[in-house]
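Note that one protein chain of the assembly has been removed; the remaining protein chains are unaltered in position.
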């Protein structure tokens, strides 16, 4: 089994899908000649040619809209937004088009498109290369939203996303791209969309998180283990649909729920998880729910100021300790 | 005091602001010759001329972007999106531009623009004339989001929004436009953005809602009063920033919280209210939080099918009864 | 650089070969049927049997003639909410349209989820379109990319109004089509109004067809009241596309003989303006040309009118007898269902 970073896992899975299925195509800014700004599609132009690996103009409406139109004609496009921050110009095509096609045609047409976008902060990118935008799509029926944390998950989820018959937003945290390598099946089994994963088991409290939050959570859990606090980490993997069953099962065991994400707190994914728990798991909860999230702010160029917004290790530890001891 | 519908209150307040302050201008599709598709700006072209009441092409990026640019130059534009459903093409200008201008210029520039849009269902408008999109903006720092339920509130909130130095999304539910008349001060005091209002007092449970939900809530409360259940209705009025203090005060009294909105449940505004309560009011709560909201779906042309999505009076009553008796 | 060129009215002695005399008769019948259906739909709304209607009265020549140039079921077609005539010419039936307008579950287009006349048919390769103006234009370019990539000798035809040309979608899509010489024909029905906003405040420069030059593609201005000129222009453009010679932008000047929709008062246009438009109605003009050329018999227009009226009433009744969708259906097809 090859050892891959998340970036490699995404590249190789995408490549394998394109080899296997002629209808899988790639489009976006700088995806061909340059192979993408992070190198996700490096080498694709040479292997699959300029029509299946299409360098588009700087035109996000066209990227999203063409992917949809190509899907009408039977392709399975994987469209790249260069950064999640630049998905907003294509928002109408995602929300008013991709999300509604199957429903508005009572099942006659579909939209099997994967919209990929690197997201997340910590790279000195300023407010236009740092955003976490996933929650902006979770309110919209008809979409699916995925955000993997590990190389293995990325491979299995991307495969599932490409094979899914509905539009999937597939976000990739830039700080997870090269975080570490792990053995990944080069022919990975698709991971069903909508299935969370228990990243590690624990009894004291449940930490629901995803993406880079999983890594933050692991670090915190390692720390807290020494204090006798065992954290059960639920990696959501898919943010829409939400795997409420796995959350419920974990909370039934721990009776304490914390939610962690890099995205802004207000109406972040954590709000939905908390609301679900406050409705459906109320009687299992022994303590207030805790959300650990960005401090509702744009993100700056400097690391110093960014620390005033994004949850820091000490914040996470303190919040989890408080919850454990409530 | 004149008796106005909400539509008239909005029209007359906007007119009064334009009379008082030359820098207030209006732009949008069909706002001049036609006076807007709902007549909000009827007569404005004649009074203020074609430069202050600008019929734009069908171009939502331009509507939002020009309003922002005009604000840079000292105007206070009130930009209209013809329907909330058509705000999505301008999303980038709202989220990446309007919302960030003050922050990214460390206070040197601002964006005193009101973005108006009629929203909401129940008018046989199908999926492109029925949407409730307010939650899609509440996750974004730097924006304010307002959605009034009554003529009086609409007047005071619109005045505050126009005078606010930051970008305000001002949604107007189409089913509230002509619901009823009430006396409205023709020179209304601005209602501070971020202040909820207790629409009616009650002891059994707190119903946090806004917009058309307030009217649904009133009907339900009337009904339940006969059963000895008294509902305290909190009309949020401003959805961002959220008036958590008023919510907390009411829940401290009733110990039971329901949230009602027409917008989709998942990551609707109710999710944030519920998450806040589950974090901060946990110890006051005697029962699980209840969200009453649309069933996560697009909205159809026919009333029959729409009833399968939007909370119906019976659903609201049943949910509130269950909560009261928990 | 391509310059845009106007298509001159085709004399009837010079009927396009691929259309033929039978085709011309068929074209007139389609326009007539469209018109009668259009009138019927407004009556249905006025009678309170439907909530909303939006039709293409004054666009029949442009719509029916251009759609007849399509290889239906092989070429791809993106319509818009005003495309009633194109839909009828492509093969949508009045019965299907009544099902949508009357809000019936059996509506094959959208199960009465969309507002009426948002056409969709897999059989006719007419993908579902939304009400969000211009969103279908990049879709059409994506479809053309797909057929080009697979080397299929088919074209994609994309309809929209002149108001839609003001949207970013129009520009981004035409740019890509021009860059890759994709097999797509952009067909703009310029009726001079986008709801209440006239052409002079919609299209800077005043010409949609002239924009084509900026995208390196031919721009064609055609009299959208002359069905044969429209047929010829569209037929040529579709053939160019099918044989790999790239995209075309066609601007067909039309009339909007009704308010924008049944929700619109039309108060921003004067009675005089409306009368002037009505005097240019393409339908009687084409009928008279065909009568003069002897291509239709003197009694045929009236006879056809009566026949169509009767069949439309029957269609309406048949549709009206069916049930609306149920609340229980609401969340079906949000996502793919197990097959």
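Each chain carries a letter (A, B and C) given by its place in the written order, and its residues are counted from 1.
Note that a contact is a pair of C-beta atoms (placed from the backbone, for glycine too) under 8 Å apart; a residue touches a chain by one contact, two chains touch by 3 or more.
Because the structure is predicted, anything quoted here is derived from the model rather than measured.
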item: Residue of A:129, A:159 or A:173 touching the missing chain in the full complex; value: A:129
item: Option from C:55, C:147, C:175 or C:248 whose C-beta touches the chain left out; value: C:175
item: Sole residue of B:10, B:32 or B:68 that reaches the chain not shown, by the stated touch rule; value: B:68
item: Those residues of subunit C which, in the complete complex, touch the missing chain; value: 1, 166-172, 174-179, 200-207, 210-211, 213-217
item: Interface with the undisplayed chain - residues on subunit A; value: 29-30, 32-34, 37, 55-62, 85-86, 88-89, 124-129, 295-298, 300-302, 304-309
item: Footprint left on subunit B by the chain that the document does not show; value: 25, 51-52, 54, 56-57, 59, 61-62, 64-75, 77, 89, 92-93, 96-97, 100-110, 141-142, 144, 164-166
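Throughout what follows, only the chains that are shown with their structure count from here on.
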item: Label of the chain whose CA centroid is most distant from the centroid of subunit B; value: C
item: Subunit B and subunit C: spacing of chain centres that average the CA atoms, whole Å; value: 37
item: Subunit A-subunit B separation of Cα centroids, rounded to whole Å; value: 30
item: Length of the line joining the C-alpha centres of subunit A and subunit C, rounded to whole Å; value: 41
item: Subunit C: positions in contact with at least two other chains; value: 110-111, 113-114, 118, 130, 132, 168-169, 334
item: Set of subunit A residues in contact with two or more other chains; value: 61, 89, 92, 96, 100, 103-104, 141-142
